[in-house]
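Down below is the structure, laid out as structure tokens.
Here the complex is missing a single protein chain, while all its other protein chains stay put.
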Amino acid sequence: MLTALLIMTGIAIVLGAALGYASIRFKVEGDPLVEKIDAILPQTQCGQCGYPGCKPYAQAISNGEADINQCPPGGEEGIRKLADLLGREVKPLSEEHGTEKPKSVARIDEQVCIGCTLCIQACPVDAIVGAAKQMHTVVAPLCTGCELCVAPCPVDCISMVPVAATVETWKWKYPVHELRSAA
Amino acid sequence: MINSPYIRKPASVQGVMLAVLTALVPAIVIYAWQIAAVVLVNLAIATIAALAGEALVLKLRGRPLAPALSDLSAVVTAWLLALCFPPILPWWATMLGVLIAIVAVKHLYGGLGQNPFNPAMVAYCAMIVAFPALMSQWPAAGQLDFATQLGLVLGGARELDAIASATALDTIKTGLRTAGATVQSIMSQGGNFGLVSGRGWEWLAPAYALGGLYLLARGIITWHMPAAFLGALAAISAAFWLADPTHYASPLFHLASGGAMLGAFFIVTDPVSGATTPRGKLIFAACIALVAYIIRTFGAFPEGVAFAVLLLNICVPLIDMNTQPRVFGYKGDKGDKAR
Partner (left out) sequence: MITRLFGFKGGVKPESHKNESSGTPILTAPLPKRLVIPLRQSIRSTARCLVEPGQKVLKGEHIGEGEGGLGTSVHASTSGTVVEIAPYPMAHASGLETLSVVIEPDGEDRWIDHTPLDLRTVSREEALAWLRGCGIVGMGGAGFPTHVKLGGGRGIDTLVINGAECEPWITCDDRLMRERAPEVLSGAMILRELIGAKQVRVGIEDNKPEAIAAMQAAASGLGDAIAVVPVPTLYPAGGEKQLIRVLTGVEIPQGKLGTDFGVQCFNVGTAHAVHRAIRFGEPLVSRVVTLTGNVARPGNYEVLLGTQVVELLELAGPKADTNRYIMGGPMMGTELQSLSVPVTKGTNCVISASPALFPPPPPELPCIRCGACARACPAELQPFELYWFSRAKNFGKAQEYHLFDCIECGSCAFVCPSRIPLVDYYRFAKGEIWARERERLASDQARDRFEFRNFRQEREKEEKAAKLAAKAAETRAKLAESGEAPAQPAEAEDPKKALVAAALARAKQQQAAVTPKNTDGLSADVQAEIADIDARREKLNQQDADKAP
């Protein structure tokens, strides 16, 4: 009886020590989940989800404060990937946060621009160049299409232009199945 | 818009299936002429059941009928089953088996090309488990006249004693349970044995092989599976036979008995449910032969090919994944699997 107790206690101590050691030795640094979610988000930094950027939204999803369907630029594909990652149900994009649109970039009508720098301050990725009282312009390859510069413009000279396919970006379509009906 | 290539070889699924049916003809001729002519009736019953079952399911699934019915894949399944079943199986049992194959095994998994198991073999196993008595009544070659055969198939009275109720494989297995019996003594006493295996039945083996060679020549099947299957079966039976020739039948007996030849060229080679890589095919077919030998020699069932095929069907994804061939430009095993 006593030996049994001693053996069990011994095992418990050894296992406890091993577990304790493992928890220190293999401690996970940081919160990789937030990084993983952030990697799926499109990095538009548009704030349509209600958070000031993609990373804060990722943090909010990870904390369970936000749902996975609040990112219009990520679209259905993004929701599906998030659902996959988090093991949740795929759900349609929440309407209050906006709708999925074709990828666009901002364009400044340089004839109208008064050089107020408001759009430069609004741009989350510093994709607009210009100086006070000088004409501004959008560096199109850097623009994420977040539309945050559109509202601040006092003369409404910024418009969103859909990105046209070029030979470099053109894609083959998914082959269509044509099952012919019975003759 | 249609994209390249704009030209295609005149190959079709229908053509492949037609070649398989053609390759079965020599065996059917031998069967009808030497063993039991009623097999032709069984083939007709099975064909009708297969096409009707296929049409019914396609209708239920809302799929177009014409392409699926004309691809002849259901007919191939039906013929294989009719050749696997005992010739005097009642008509309703044949139909039931074919419907299991077509409806449950093929279409419930998504139709042509989607089934993970060989439809004919699942149906065969289901029938042997459900109707063990009916499924083990094998008449000796030429034992019954056509009228009796037809009567039995169409539902006449079944005088079980009147029918020799065992195949060559079964006779040897049960015979060996008697003390002092040897393979030689069993084979020499009954009139049911021919040169190497069951009298009459043994001639089916070369007929199937002939059809198989036709398929090989046409490029419908590759040499891998028949070679590996027959090679492994011969090897394992030879090993036991050399160790103890009185209690284990010769490799020739095993190659000529049961479903060995039919299996080697027509069952194992089913592309949909089998392994696809060259090395995978060798492993797949050899393993089926080994399992089949173990079942037919030591197991409770008279023949093991069907069960062995199903067991290895489960392993196909694993086999394929681990036998991916080398890709052009990669040295050795580098192209095998994911980098």
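Just so it is clear, A and B label the chains in written order, and each chain counts residues from 1 on its own.
Rule of thumb we're sticking to: a residue touches a chain if its C-beta (ideal position, glycine included) is under 8 Å from a C-beta of that chain, and two chains touch if they have at least 3 such contacts.
Small disclaimer: the values here were computed from a predicted structure and weren't measured.
Engineer: Please identify which of the visible chains the hidden chain touches across the whole complex.
Structural biologist: Those shown chains that the absent chain touches are A, B.
Engineer: Please pick, from B:T47, B:S136 or B:T276, the residue that touches the omitted chain in the full complex.
Structural biologist: Answering carefully, the residue with contact to the hidden chain is B:T276.
Engineer: Tell me where the left-out chain touches chain A, residue by residue.
Structural biologist: Here the touching residues of chain A are 38, 41-45, 53-55, 123-127, 142, 144, 165-175, 177-180.
Engineer: In the whole complex, what residues of chain B lie against the chain that is missing from view?
Structural biologist: 1-9, 11-13, 15-16, 67, 71, 73, 111-114, 219-220, 222, 271-272, 274, 276-277, 320, 324-330, 335, 337-339
Rule of thumb we're sticking to: only the chains that are shown with their structure count from here on.
Engineer: Using the average of all C-alpha atoms in each chain as its centre, how far is it in Å between chain A and chain B?
Structural biologist: Distance between chain centres, rounded to whole Å: 55 Å.
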